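The following block contains the structure, expressed as structure tokens.
Removed: one protein chain of the complex. Kept in place: all other protein chains.
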Amino acid sequence: MRWLNLFIMLLFAVLMLYATTGLPGHADPQAPANTHVSPTYIEDTIKDTHTPNVVTSVLADYRGYDTLGETVVIFTAGLACVLILMKRKGNDKTTLSKHHRSDHM
Amino acid sequence: MIKQHYQSIIVQTICSLLIPFIQLFALYVIFHGHYGPGGGFQGGVLLAVSIILQRLYLGIKISHQKFSPRLAMAFAAVGLLIYGLAGIIPMIFGGSFLDYGNLPLFWVHDAERRALGILIVEIGIGLGVFGTLVLIFDNLVGERW
Amino acid sequence: MVWQLDFWLLVILIVTAVIALSLKDLLAAVAALSAYSFFVALLFSQMGAIDVAFVEATLGAGISGVLFIVALFLTRRRSED
Partner (left out) sequence: MVVLDLFVSRYVYFMTVVLLAIGLYGMLGKRNLLKKLISMNIFQTAIFLFFIEGATKRGGSVPVVDELIGIEAAKYINPLPHVLILTGIVVGLSLTGVALAFLLVLYRAYKTLDDRAIMANMKENLE
């Protein structure tokens, strides 16, 4: 079993090393990822949004729909944590009882 | 696990002095996200760090009286609601979804209106992340609330 | 963009990852994981991604370690492998 794991790891590493030879080099300005849409973002951010930090303007304005889905995902993760761990002490008095309420800051 | 006070006067004093500064820095990070590194995610995480530090040095029982986990859940939901409203209100005023140029702030310039929309959205993200992280910590500790 | 700094930070990353996986004491493994996250944040800021470095330094090296240690105190500290 241990040798099988090592073999899978080595196979994965060799495949990935072979794949890296087709990638663009270190810090190449003409790489396809650097020439597609990001020059538009950098050059238009002052004119469109008055926001010098390009990461913030892309995060909240140009790609705000993406971030909305992201916020929904982390809120769902918090709710899932509540629903998983509230279940174990539900037999005696219920955890959402009213007389235990103490939420004044 | 963490039920009583941490029995050291030095740790208590330093932590209670440190928490307001962490919260102030978190607010600075949220509101200064337009001009430097920062934004909603980082500021929300720093707010959550301040509450978790309070939970650690003050004990869970007393800290739950100061900041209840139910309040944290309300913060997370309100943050998500702020984000959703910042998306829906421009639709009412004739734009598309999440188009901050159509927010009803008629006295400012168009691009400045977009900057304000970004600020509103960052506040929503910060509250959401803050509430969610405090909620995960409270449920992992497993104290009844 | 000093490439020597890049290279040695990556070497430290690999060493820290191997340490975090090979320790039998899980609390020490979590501490090694926090150190790993901090070096990743250093590498991000060295590559120019300051926002990502900020969020990695607060989340990965801060809250992630706290959550792991809370789960560790409620379960068992020793590991067999």
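We call the chains A, B and C, going by the order they appear; numbering starts again at 1 in every chain.
Just so we're on the same page, a contact is a pair of C-beta atoms (placed from the backbone, for glycine too) under 8 Å apart; a residue touches a chain by one contact, two chains touch by 3 or more.
The model shown is predicted, which means the values in this text are computed figures rather than measured ones.
**Student:** Could you run through the displayed chains and say which ones the absent chain touches?
**Tutor:** Taken over the complete structure, the missing chain's partners among displayed chains are A, B, C.
**Student:** Please output the residues of chain B touching the missing chain, sorted low to high.
**Tutor:** Considering the whole complex, chain B reaches the absent chain at 35-37, 41, 129, 132-133, 136, 139-140, 142.
**Student:** In the full complex, which bits of chain A touch the chain not displayed? Write them out.
**Tutor:** Counting only chain A, the missing chain is touched by 2, 5-6, 8-10, 12-13, 16-17, 20-21, 23-29, 31, 33-34, 37-39, 41-43, 45-46, 52-55, 58-59, 63, 66-67, 70, 73-74, 77-78, 80-81, 84-85, 88.
**Student:** Which parts of chain C face the unshown chain closely enough to count as touching?
**Tutor:** 1, 6-7, 10-11, 13-14, 17-18, 20-21, 26, 29-30, 33, 36-37, 40, 43-44, 47-52, 55-56, 59-60, 63-64, 67-68, 70-72, 74-76, 79-81
We adopt the following convention: only the chains that are shown with their structure count from here on.
**Student:** Between chain A and chain C, what distance separates the C-alpha centroids? Give it in angstrom.
**Tutor:** Those two chain centres are 18 Å apart.
**Student:** Using Cα averages as centroids, what's the distance between chain B and chain C in whole Å?
**Tutor:** Between these chains, centre-to-centre, one finds 25 Å.
**Student:** Would you please write down the residue numbers of chain A that are in contact with two or more other chains?
**Tutor:** Residue numbers touching two or more other chains: 53, 55-56.
**Student:** What residues in chain C touch two or more of the other chains?
**Tutor:** Those would be 51.
**Student:** Quick check on the complex: what are the chain C residues that touch chain B?
**Tutor:** My answer: residues 50-51, 53-55, 58-59, 62-63, 66-67, 70-71, 73-74.
**Student:** Please give the residue numbers of chain A that touch chain B in the complex, ascending.
**Tutor:** Residue positions touching the partner: 47-53, 55-57, 59-61, 64-65, 67-68, 71-72, 74-75, 77-78, 81-82, 84-86, 89, 95, 100-105.
**Student:** Which stretch or stretches of chain B touch chain C in the complex?
**Tutor:** 1, 37-39, 41-42, 45-46, 48-49, 52, 133, 136-137, 140-142
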